[in-house]
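What you see is the complex with one protein chain gone and the rest in place.
== chain A ==
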Amino acid sequence: MLKIEEIHELIKRIDESSIDELTFETNETKLSLKKHKGEVVTSHAVPTQVTAPAPATAVVDQSNQTSSGEQAGTEQPTVANYDHEIVSPMVGTFYSSPSPDKDPFVQSGDKVKADTVVCIVEAMKLFNEIEAEVNGEIVEILVENGELVEYGQPLFRVKNV
């Protein structure tokens, strides 16, 4: 069981972090925390959304938009610096390279295409070569070589280029 202090501490930590959502589950406890990040973003987004459809002021508003856009731009990367997550299609062991003595399929910073193999997930000696499925750049590798992964667990984060 989690103590109330621990939950407070968690909330505080999440507040300060770039995480939007946390689900924590043990046999007897399930805790779900979610930031109302949506509201923060809309407070930036609302003015542009309202002004954009108005044709008469469109030109003027454009400049406003860019300035507010820049503001948002400086904040957004800390919120989400990726556009896509590559998730595991099955339970198994994550392998970052085709064999222990080979280089990893991809590393952080590598550009990938939809059909680039990014890793292998093995279960019951079935080796599933996972493709990126999107074009972009690998910005984060979320699991380590040899780690057990769950169905649907995010493995990589990819940013559009």
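List of remarks:
Note that a residue touches a chain if its C-beta (ideal position, glycine included) is under 8 Å from a C-beta of that chain, and two chains touch if they have at least 3 such contacts; residues count from 1.
Just so we're on the same page, contacts and distances are computed from a predicted model.
Missing from the rendering is one chain, named in UniProt as "Bifunctional ligase/repressor BirA" (options: "Bifunctional ligase/repressor BirA", "NADH-quinone oxidoreductase", "Glucose-6-phosphate dehydrogenase assembly protein OpcA" or "Ribosomally synthesized peptide with SipW-like signal peptide").
In the full complex, chain A makes contact with the omitted chain through residues 87, 89-93, 98-100, 102, 122-131, 133, 144, 146-148, 151.
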